[in-house]
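Here's a slice of the assembly, chains where they normally sit.
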Amino acid sequence: MNFISDNAYGAAPQILKALTEAAEGAMTSYGDDAITARLSAKLASIFERDVAAFPVVTGTAANALALATICPPYGAVLCHESSHIAVDECGAPEFFTGGAKLALLEGANAKLTPAILERGLQRFGSGVHSAKPSAISITQATELGTIYSLAQIEAIANVAHGHGMTLHMDGARFANALVTLGCSPAEMTWKAGVDALSFGATKNGALCAEAVIFFDRTRAEEFEYRRKKAGHLVSKMRFISAQLDAYLKDDLWLANARRANALAKTLGDGLAAISGVTLASPVEANGVFAWMPGPLAARLRKEGATFYDWTREPERVMARLVVSFATPEADVAKFIAVAKS
Amino acid sequence: MNFISDNAYGAAPQILKALTEAAEGAMTSYGDDAITARLSAKLASIFERDVAAFPVVTGTAANALALATICPPYGAVLCHESSHIAVDECGAPEFFTGGAKLALLEGANAKLTPAILERGLQRFGSGVHSAKPSAISITQATELGTIYSLAQIEAIANVAHGHGMTLHMDGARFANALVTLGCSPAEMTWKAGVDALSFGATKNGALCAEAVIFFDRTRAEEFEYRRKKAGHLVSKMRFISAQLDAYLKDDLWLANARRANALAKTLGDGLAAISGVTLASPVEANGVFAWMPGPLAARLRKEGATFYDWTREPERVMARLVVSFATPEADVAKFIAVAKS
Amino acid sequence: MNFISDNAYGAAPQILKALTEAAEGAMTSYGDDAITARLSAKLASIFERDVAAFPVVTGTAANALALATICPPYGAVLCHESSHIAVDECGAPEFFTGGAKLALLEGANAKLTPAILERGLQRFGSGVHSAKPSAISITQATELGTIYSLAQIEAIANVAHGHGMTLHMDGARFANALVTLGCSPAEMTWKAGVDALSFGATKNGALCAEAVIFFDRTRAEEFEYRRKKAGHLVSKMRFISAQLDAYLKDDLWLANARRANALAKTLGDGLAAISGVTLASPVEANGVFAWMPGPLAARLRKEGATFYDWTREPERVMARLVVSFATPEADVAKFIAVAKS
């Protein structure tokens, strides 16, 4: 019963197979190969426009490289205080930008709102003594498993652009959000005003593959230099591109996400029905955040469940339970059963 | 007839198979898994001592992270002017160190010597006005396909340590050098005074796998933080470790290197026997550097050969021909045949 | 009636005179001169021990260089959310450290406490995914004009050292705090556990002179390299050292601070006696923070007073009134009189 993270599971068979196929013969290195070209075309098709897309191997690299491309060293990125870039990346954004600041903002359900952002911007009033607000970063789905609606994204984009800032979306769980909204990738990104996207695949079935996508191609040259300078330009690029290519093929990414989300819903519903357990946030993607008494958490662990305590209080814990593309259905059922018992 | 680079070829079947095996089930992320533990044990065994070993996905990351761990922002790394860190990494060492300098030194066959290093150190005489010489980096095998003998490495290590510096070895083609010398990995590294090693596997059969190895475990904590902060801590680490594990299993790495070196020898011998062609450096690993008339180079390309002009002169070019673990024997034979005709 | 900052005033005549005297003849550059040597001896005497002291020209440089010397790129500095390093330095600490994080903590009267720090440290629980808590920085006197007692400093130092961290003190208004406590410089620093000090002089009578002081001389080499690399090693160092030398001579620094503090006390008492005005924090140094109705603030400005609104609310503002070594007594009297009327 591993619910510790969606990156605790391996890789989808279709993606593994693609790697073996990609291994054949000699190809040009560093991304000038046919598989990467095919991937680029596929992304352009999925996003319904020309995009500048760059494979990398980690979400931290995707985020930090994207932010460094849109935020100067003397800039600030406004983000939620619980965002991955703020909490889980050991200061990668600060490193890649050359010392920019993350301005941490509070908000219910791990989400920002225009009002929160406008208040946050008031911190920056003193010319060069403050960092220059340069970008907003939102996470879709969020670190609490919640989802921005298209209207919410658009409203945030308006704040960003109204203040001369750029909007970045950390889409480590992009597919999970997309299938919930039931909209198109274009609608969830550039049509709503997103300028730069970290498009995740690792958590949803790849081995190590993400893509940074800019909807404005003029960012491309700078990004390519930064990716190389950061050691993130993989020589045998075909093997990263092939993962993404297989991920997108035949809607594998959407199927994987739908499966994980559905199981998470089942898990959330099952837990919510248990006396003493309450959901901390609505289950809108593949994560379940549930308050439960400490003894219950302990019992679940004793029975073999693994998960994080997202927050600990004297009497209770908020458990984070993440369901992946490959989490066994039986594990979900068993977890609920143990919790009930 | 692709001789453009050893990273133009795919991946060894054994390594691909290992990926599929590694994909099974749930595991702890970020390196705290059984495959990574097995790899660490294997590396300790191969190097005949406890080592701190860290998988990463590119050689540039390996080099730049290693150098940042041993050279402060105000330091200088002495290296050959043709070294990969100086020429091919877009300033990654400068970025990762926070602005350290590479001091570029000339030397025959792309190799440094104690005398060259001592002369190079004389540039640094003015206290804090100069950067502080902090590390020496050598490449084994070198960018011209040559090899340092154990005595040569040891002599350079003595210069490094005598001046309070650390010795780094860029071993992107470590196996190719090792099988030529016929020594043990321990002899070619820490027993000769190497402190930090970029241990390459990608060019010799992996998809995207290198390891940074410190022979002094006290470097480990700093390196781990730096790797994470640089976005180089892969979440599903099992997939990087599994490549290295398979690479080392049953001496695959040595077999691959022997094959490539032998073919390179054949290619070099074949070319050297042709009138008008001369080898620019001895063929000691898997690279052949050959001066040839411009028209010959053009004819070879017309027949389908791909390779770099390492140096261009009005009448002739120095062709770089790199043989990989998977280069077809027939391609070597054909290349020689075309050159002869 | 300029109360906008203590750096709005010029320089003490004794310090200007010292510059003219220092201009005579040829001297060794970059700090190897007699005046700098005299200053070092004077600081050692004042601090009752050998210290490594380095003149620089701004407080931001002093803080950021000091922090970069004690906090690695992957580290975090715990500090108050209102601290100058967090709010007023445009991310200089992040830049100089190579991307370290400032962990911002709340606390009454702009002060940290051991309990606040211990709670803050709980954010850092996840190994290399979080930055490594490496330093604590406190401001003495604080940005709200308050002062840490010796016992409070010592308690914070114990938290720092107990967690393997280093304690930095931003002493931009060191003298103002010192004369309030009536203790020795040694007592307010290393005897209480402070490891690194930004010793300010500019706000209290110098033109552009601060000193970074380490009580552990092993920091010296690294700091000297960092200072040079940051362009903060002044060639004609005699002119910075001479300012500090004159500042310390005949207790000028203490006299200036006493004067400013006394005037601030007068100003604070005068305002506190006015109906509708309340002090936001106790007046312990040379700053007065007073809540007053918006119309009163407007009237004061109309009469020629300048000051910052530290906080604005619909009905009232918190005015920051800073008194310097050179603020005319008449301005203080007039300000109170206008406020009363």
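Quick notes on this structure:
We just call them A, B and C in the order they show up, numbering each chain from 1.
The criterion applied here is as follows: a contact is a pair of C-beta atoms (placed from the backbone, for glycine too) under 8 Å apart; a residue touches a chain by one contact, two chains touch by 3 or more.
None of the values given here were measured: they were computed from a predicted structure.
Of 4 total copies in the complete assembly of this structure file, 3 are presented in place.
Note that only the chains that are shown with their structure count from here on.
Taking each chain's centre as the mean of its CA atoms, B is the chain most distant from chain C.
Chain A has the Cα centre that lies closest to the mean of all protein Cα atoms in view. In terms of their C-alpha centroids, the spacing between chain B and chain C amounts to 50 Å. Remark: chain A and chain B have CA centroids separated by 34 Å (rounded to whole angstrom). The distance from the centre of chain A to the centre of chain C, each centre being the mean of the chain's C-alpha atoms, comes to 41 Å. Residues of chain C found to touch two or more other chains are 73-74, 98-99, 128-129. Contact residues of chain C toward chain A in the complex are 73-74, 76, 87-92, 94-101, 104, 126, 128-131. Of all residues in chain C, only 30, 72-74, 98-99, 127-129, 132, 222, 224-229, 233 touch chain B in the complex they form. Within the complex formed with chain A, the chain B residues making contact are 2, 4-5, 7-11, 13, 16, 19-20, 22-29, 56-65, 89-92, 95-96, 202-203, 207-208, 225, 228-236, 238-240.
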